[in-house]
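Of the protein chains in this complex, one is absent; all others appear in place.
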């Protein structure tokens, strides 16, 4: 993969060396995300941040990454105001919007919509989530977080033991992360979920086909004992046929500090694609974990910024220009970046 | 018309020499819209992009045009969040918002609202569409497209044969375009519409009063035979009293490649103000025309950017500074501009 001028639609596009390259660039972005340095390398460039499905976090993260490279953002935040709601095709929408920007990030609830859009777009398109299908930048930031966390423990991703917990059936973040992890060597997946919410068989088959191990179970405590990484997820309630159907699973699998202390290794890293559900009945990750230094969930979201910066810099072929165009930040800032 | 510091509220403001001047400036904007060059001439200037009626395309096009000149955009995307919904007058809204920006683009569903707003504004106001009344930048980009298309065929706008097709009663784009075309010489209008959706009599009277020809008919194929330009429109369904009323007209007038091949001149240019309705029952412009090089609908939207850049540059009197403040684009870009 060359990155320059390419669409980012699926984690399937990435080889291991692509990922190594991306992560190398991402690390160079840390001083900018951490507000130590400023670059204006994309000054004058425009991002079309087209979110036809509501989102605050992912939308702002992409926009922020672009701004940190010096570019401007034009955006939309819902489908109802758009021509798509008047019967316009993705083809037309793409042809039109790609006249307005240098890169487009698109989110739409319909599976495959972003690929269809990208075919007609005259500028590179990044998939910001197309329904239950793909959300590649989330999987890349998750993998990058795993790598950084392991690195700080002087471990590698190869040989990783990861426990994936919760609604493994609907979570696209989990699906994509599994795919990416199979590019490494000798990964041990522990898949912990209610019986009906297990990881779809095709992902398990792919894991095993590439020589990794996968154990399925319903019990949390036995599954997390040897994990390097715990990857907890919320129930994807919006994917169920009714709220009642979803409620049956709320709160079934919960991690808190006492369970962690009793059953986990002392350095086990806790991840979550966020948002975590903090309502009393849910609490898949208890707030008493907030002071646990192994809770990496906010390092994940911080890492989202550098991953997205790296994607943009590679697509637009400016990664090599950033260093030369950078200067120190001149305003008050505390080095708060967790990533 | 001097442009500097003026409001752009109606196509009636423009003389033919104003339009010539505007289009000359618009052509100078092409290298910027086409991402060959960057200018920062409006660095530090703020556009108030006030869309009190939903819109993605027009809103983003204006914002993009401003960004391409180097300025910042603050915007709003609906009326429900605004003080207008708490009983505030346009006078107050205008007095307040004009303290926040250097130019305001305003869209509001109420006819005449933008003019009322502009009277109280302390900065120049551009009408981004006030209900069924006016949307001058759309008409200007349509006329500019006609000029550019004719130019590439070594023809002039004078003597043009244009077929206007569809809901000619409600389409403000059509109304404003007719007005602008009457500024030229010897235009032949063929007006093709269902009987109840004909061009209002006042526009026909104006066309004839200025010495142009206008034929009304209901049949598509006989009307398009000698046209230089086919300007197709969608049924403005939102202007009908009910969806049932609107549905009576859906799909009555359709153009596709086989009709085009059989009945049109080989160079006939196809335009549409977009969005076109791609749902099965509608399809006023079939997707099999997408590969037809005379389909100019995306050149139209691209031209919207340069027209809006030119309007801003003239209103703020910076057109002459752009050349000096420009530099080459430093990121990956393919020359994709269709306009």
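Per-chain numbering from 1; labels A and B assigned in written order.
Rule of thumb we're sticking to: a contact is a pair of C-beta atoms (placed from the backbone, for glycine too) under 8 Å apart; a residue touches a chain by one contact, two chains touch by 3 or more.
All values derive from a computational prediction rather than experimental measurement.
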item: Hidden partner chain, touching residue among A:17, A:152 or A:333; value: A:333
item: Contact with the hidden chain (one of A:68, A:143 or A:230); value: A:68
item: Footprint left on subunit B by the chain that the document does not show; value: 4-5, 41-46, 48, 72, 74, 76-77, 80-83, 86-89, 91-92, 95-102, 122-123, 315-318, 321
item: Where the missing chain touches subunit A, by residue; value: 33, 35, 38-40, 54-57, 59-61, 63-64, 67-68, 70, 72-73, 77-78, 234, 237, 274-279, 282, 287, 290, 297-298, 301-302, 305, 329-334, 336-339
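As a working rule, only the chains that are shown with their structure count from here on.
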item: Whole-Å gap separating subunit A and subunit B, where each centre is the average of the chain's CA atoms; value: 39
